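For this view, one protein chain was removed and the others were kept in their places.
Up next is subunit A:
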Amino acid sequence: MVDVELAEVTDFLAGHAPFDALPERVLRSLPARMGVRYHRRGSSLMAVGVDSNDLFVVRSGAIEIRDADGDLVSRGGEGTTAGSTTLVGDNPSRFDVVAIEDTLVLLLPREIFHELSQAHPDFADHFDAERADRLRMAASSVATNAAGQAILRSSGRDLVRREPVVTVPIGATIREAAEVMTTQDSSSVLVLDGERVAGILTDRDLRRRVVARDLDLHGPVSAVMTPDPVVAPAETAAVELLLTMVERHVHHLPLVDGGQPIGVVTSTDLMRLERVNAVHIVGDITQQRDVAGVVEMAGRVPRLVEQLVEQDVGAHDITRIVTSVGDAIERALIALAEDELREEHGPPPRYCWMVLGSRARHEQALGSDQDHAVIIADDAPDDAEAYLAALADRVVEGLEAAGYPRCEGEVMASNSRWRQRLDGWRREFRQWIHEPVPDAVLGASIFFDSRPLHGDEALHARLAEDISVWVPQGRKFLAHLTKEALAQEPPLGFFRGFVLARAGENRDTLDLKRGGVGAIVDLARVHALGAGLVSVNTRARLLAAGRSGAIDADTAASLVDALEFISHVRLAHQARQAAAGTRPDSRLRPSELTAFEQRSLREAFHVVRGAQQALAQRNPMQYYT
């Protein structure tokens, strides 16, 4: 009795597209025509410029496909295929395929691939569609060009090439500073007081502050420099540097490393890295003269996210960029409203416009609604409330037109409850923290993630300081926050059902917010507030809580990874929705996920559940009242 059937291989193929579309007879005969190979993590399956004559099917492990420019085309685990483009087109390969885990692959030889493609249209269609998809992605990332890549991935340190830094001591004369700039061919010079950057002098300053005023060149440079200039840490991402320069209206940004200057980045340095859509959008937004213009600019955001996802920019950076653009839109709308109100009401009273929730945390994704509030100075005139009511209405309307839906819970500055004097806010927070009522706390946690956006930041700083002092003492309040953090259960059951429901149309969708991003945000908040930490960004909160011992450092690091992965899947999903013209949300259909993503998501949700369990054990249930 001869029997060559390789049941393990047949069953595996039967569970993955496009093999699942083959008739059983064909499927059963297929394994005996294939080969098996093993690749260590990091080893190459296919390389650009090298001939390849097999279709690769990942049996276990994971692979990554990159084009000739090194741009990521695709990445996937069990069931992922690679090599069809080269089989259909010509050798040599135009792609690099590398194992990113230890990987076992099945090899389907060229002639059998063609035989199956001819005999079974579904089989061929699958690869046609996949190829079109991958080529489109490869092409669009090429279209944004290598410079676009560079700027998104590089930090300030990468941009500073000049050695040594051009400096003069604080005692130097204007003439000496100008000579140093000339001999070193630099458009700026840093003025140092010891090692500290005390000021900066630029070509433009020399023109406007010295020559135009006919000043004595033997006078001190300290009289004409810009004192205490905006500086940035050396590791700041290039995009953030550009955003800072656009927002602060400066063209030279000194970089410091441990307090010492390492160089100056100019807007020209950054612009030389070519168009960066994020920065151009922010720049363009600040140029707009009316609400319609701002709204039009806001329409570019979904496409921007799509590009960033395609370029494999990390979720942490993408949400920061989306936040920066959102900030620019909101600031522009506030400025336009202030201009409009000036005629009727005169200048604005002293107030601070603060953003709340994901925007405050620098974690905005697509489709988020607006969350903001206003702190009015205690000494503002009596008509300040009326002024801010009129301002808030205009801003809310503008934001809505720009694609930010009104907050369902009415947490907006247009709601008089969230437009209070500093004194009123302090009373509000004291009540939440010291005499918490469950329902009130449930709605209030959003206010503990806040950031000043416009106006007098000191008002917000005062409030933030009070909160960081009060919260660690508010045991009952922390118990409520803990309960809230435990309420968002990770959807682990979903994955059990997933395998069973693979064949049929799965009605369930996976919620990446509740139990995923939302649960991690809640965990970070309770740990950070409990330890009296002031950061609001979830990643920063987790890392700080890990360092301070408020949470196990490994758990903190795992949660940061889980947040990054879940956020990335969510952003990719939202970018697809936006491209298809539907409203972005956080609910995913299982068919959108590769086997690799499923496995990683399940791991990420396990991390969340583990962290929740650890928190629950530390805080006994009687705590909740």
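Criterion: contacts are C-beta pairs under 8 Å (C-beta built on N, C-alpha and C of every residue); 3 or more make two chains touch, one makes a residue touch a chain; residues count from 1.
One rule holds in what follows: contacts and distances are computed from a predicted model.
You can't see one chain of this complex, but its UniProt record names it "Exonuclease domain-containing protein", from the set "SufE family protein", "Na(+)-translocating NADH-quinone reductase subunit D", "Exonuclease domain-containing protein" or "Electron transfer flavoprotein subunit alpha".
Of the candidate positions A:102, A:115, A:284 or A:369, contact with the hidden chain is made by A:102. Across A:40, A:114, A:207 or A:434, the residue that sits in touch with the chain not pictured is A:40. Take subunit A: the residues that touch the chain left off the picture are 1-9, 12, 31-40, 43, 59-61, 101-102, 104, 107.
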